[in-house]
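Removed from the display is one protein chain of the complex; every other protein chain stays in position.
Entry: chain A
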Amino acid sequence: MGSRASTLLREEEIEEIKKETGFSHSQITRLYSRFTSLDKGENGTLSREDFQRIPELAINPLGDRIINAFFPEGEDQVNFRGFMRTLAHFRPIEDNEKNKDAAASEPLNSRTNKLLFAFRLYDLDRDDKISRDELLQVLRMMVGVNISDDQLGSIADRTIQEADQNGDNSISFNEFIKVLEKVDVEQKMSIRFLH
């Protein structure tokens, strides 16, 4: 449902979002259109229910974790800036070439930041470590009721053993990066826009 798209989003805001996220002008207006169509309450912010209304997301086993990634610590509403900031993680890395005036600091969609995003989806209590418990919880979300506790436990143990290098029985961000260094993160964690 198209709507008051460009009229409510001011040019200055679009420029700011462009600098921060690297999306192009037309991508930002289109995503704003999408944002407003999801915003059933029409108050300029999205709640968790607004996300859960998307059927394809509701049947995603990690849907709740993904939705959580949009909301800053302790908050229940996300505005358009926050929405775009989270989506920016999935911009393809090669798009950065086109946007020369991207921020001086590391762009949101760098390989490291993409991995950080994925790391945070495992790190439930945001203490910068993936503990055995957290890994078990996320595994349980992905497999549902189809695997026994014991089997899942041993899978978690094996995973931590493989990744853990400093012996604290949990996975830190650096250990996470090391384990996944051969994965084509750029391709697998990127979404191509058709313009």
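Here is the rule we go by: a residue touches a chain if its C-beta (ideal position, glycine included) is under 8 Å from a C-beta of that chain, and two chains touch if they have at least 3 such contacts; residues count from 1.
Keep in mind that, in the parts below, contacts and distances are computed from a predicted model.
S.K.: Given that one chain of this complex has been left out, which of "Nuclear RNA export factor 2-like", "Glutamyl-tRNA(Gln) amidotransferase subunit B, mitochondrial", "Ribosome biogenesis protein NOP53" or "Phospholipid/glycerol acyltransferase domain-containing protein" is its protein name according to UniProt?
M.R.: "Phospholipid/glycerol acyltransferase domain-containing protein"
S.K.: Identify the residues of chain A touching the omitted chain, counting contacts across the whole complex.
M.R.: Residues 1-3, 5-6, 25-26, 29-31, 34, 37-38, 51-63, 66, 87, 90, 117-118, 121-122, 138-139, 142-147, 151, 155, 158-159, 163, 171, 176, 179-180, 182-185, 188-194 of chain A touch the chain that is not shown.
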